[in-house]
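Left out: one protein chain. Kept in place: all the others.
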Amino acid sequence: MCVVIAILEVKNLSKTFRASRLGGKAHRAVENVSFAIPAGQTYGLMGESGCGKSTIGRMIVRLIPATKGQVFFRGADLLAIKQRAFRPYRRRIQMLFQHPSTSLNPRMTVLDSLREPFLLHDLPGRDCMDDRIREHIESFGLQSELLERRTSQVSGGQIQRIVLARIMLLEPEFIVLDEPTSMLDVSVQAQMMFLLQELQERSGVSYLLISHDLDLIRRCSHRIGIMKEGRLVEQNETEALFGAPKQAYTQELIYNFECMKN
Amino acid sequence: MKKFLFYCALTILIAFIFIGIFADLIAPMDPDAINMANSLASPSAEHLLGTDHLGRDLLSRLIYGSRSSVFIAFFATGCTLLLGLTIGLVSGYFGGWEDQLIQGVVNIFQGIPSTAFVVAVLGLLGPGIKSLLIAIVVSSWARFSRVVRNQVLGIREMHYIEGARAMGGSNLYIIRRHVLPNILLPLLVLIATRIGSTVLTVAAMSFLGLGLRAPASDWGIMINDAKLYFVNDFRVLLAPATCLTLFCLSINLIADYLRDHLDNDADTARIL
Partner (left out) sequence: MDIRVEDLYVRFATLSGDIEAVNHVDLTFSQDQITGLIGESGSGKSVLGLTIMGLLQSNATVEGRIFLGERELISLSEKDLCAIRGREIALVAQNPATSLNPSQKVGRQIEEVFRLAGEGKVDSTRRTHELLERMGFSDSERVMHSYPFELSGGMCQRILTAIAVAAHPRWIIADEPTKGLDAVVRNQVYDTFCMVKEQYNVSLIVITHDLLLARKFCDQIVVLYSGRVLEINTAQAIFNNPRHPYTQGLIASLPHLGMRPMPGFSAAFTDQPSGCVFHPRCPYIDEDCRKIEPKLIPVEEGSVRCHRYS
């Protein structure tokens, strides 16, 4: 087995949500989760809704603080970095969200939304950003007449592409994909995942793919982690995991999916 | 039909604002010029709407009245908005113990009936335009901030806020670019109704003698003045009352239309 360099390594990550009111129970959303993602690969995180997989994604991107644990990105512990010093990482680590309907500000046009990376970061070609945007979105299968539309008049599949195009303007090294296609139709899902794989081959970006669709995860990930109630119950290379699932829960999940297909 | 009413209302509102601003140029006479010999005169070429019990030109008093009413209404609403918006934004966006504290204060303020509150504050500060403004702002910011907070709480959960943060947007950037534009339109409706009720509050306080003081011309004072004479000459009551009603009606129609229109927009977007 060859040694691959991990771009991201999660160690003993935990998150406990405080009780929302007095007397309520604290909720342990994530408990001691550890995994590593090799550069240029996709790690699939699979679990039922409410198992804490999205919480992990949000902690990595530092949208919510972690209770315990470390996240190493190219050797640097992301969770230990001060707010101010974290800013450069905001370019290198990005996140794609589940619901297209709220992924873009409804009061803005598509063009305004795509300009945001230029306003927030010192990207090359800032002076002629509109031209750069026009050129850039073509490779995402988006036409330039879309740019003038309000985001509320664009279909879900196109919104996910727009958001992805916007993320790619920042040239990130790592993207958390939080159920990127669960709200899309199968045909649009196939297009989206194809686009994501193409981007990976071209730019070497790594993904953490969070999904509850085992078929999708199997198709698109190099390595898979199975989560249940905040814990990572099993992880392995994709084919090894499907070939010989060790945990009863994994077997049950696979069985449930096979059920649907027969 | 709704659209027609909206434009009528808008025209009336703009007319009131215009009249208020250019009162000195438009008013045919000095609103405070007393002429006891000509009291309670019927409309004539000289006094288009006649005169009141002191012989002052009714039309000119109405025109100057709209100045004070409209000015106070807009200014007070503006101040309320500024205070309520800031507090509501902080409370809704940042959450945590600040939010809990602010909501506690808001609850107390909201528990007090607003008219009684205004009267109490005016009693404490003494009548006058400044205390009237303070009283109105103090008694109504809480509701504003509550609405703003609820809107912000809804928007805070949206992916585009998370997305902007993930791209490195600061809190200020996110509030300015993503939060404010999305709460402003629903707020517009609230602002409009607020202006209407402020005019009524001003008139009511002036009527009670707690707001503006005679001889200043204000619709509330005019109604107060008229209460002794309207049995003989209904005109003196009718004129300021009509203005008051017209102003509030137009504001409410505008608010109504805006609300319907905004909802419609949201509906269409949802179907598509």
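In this document, chain identifiers A and B correspond to the written order of the chains, with residue numbering beginning at 1 in each.
Rule of thumb we're sticking to: contacts are C-beta pairs under 8 Å (C-beta built on N, C-alpha and C of every residue); 3 or more make two chains touch, one makes a residue touch a chain.
Because the structure is a prediction, the values reported are computed rather than measured.
Considering A:Leu45, A:Met95 or A:Leu216, the position touching the chain not shown turns out to be A:Leu216 (whole complex).
If you put the hidden chain back, the residue from A:Ile60, A:Leu120, A:Val163 or A:Val188 that touches it is A:Val188.
Per the touch definition above, the residue from A:Gly157, A:Pro172, A:Gly225 or A:Pro245 contacting the chain not shown is A:Gly157. Counting over the whole complex, chain A has residues 48-49, 141, 153, 155-158, 182-183, 185-191, 193-194, 212-216, 218-220, 253, 256-257, 259-262 touching the chain that is not drawn.
What we mean here is this: only the chains that are shown with their structure count from here on.
Inter-chain centre distance (chain A to chain B, centres taken as mean C-alpha positions): 48 Å.
Touching chain A in their complex are the following residues of chain B: 157-160, 162-169, 173, 177-178, 181-182, 269, 272. Across the interface of their complex, chain B is touched by residues 58, 61, 63, 87, 90-91, 93-95, 97-99, 102-108, 116-117, 120-121, 152-153, 163, 170 of chain A.
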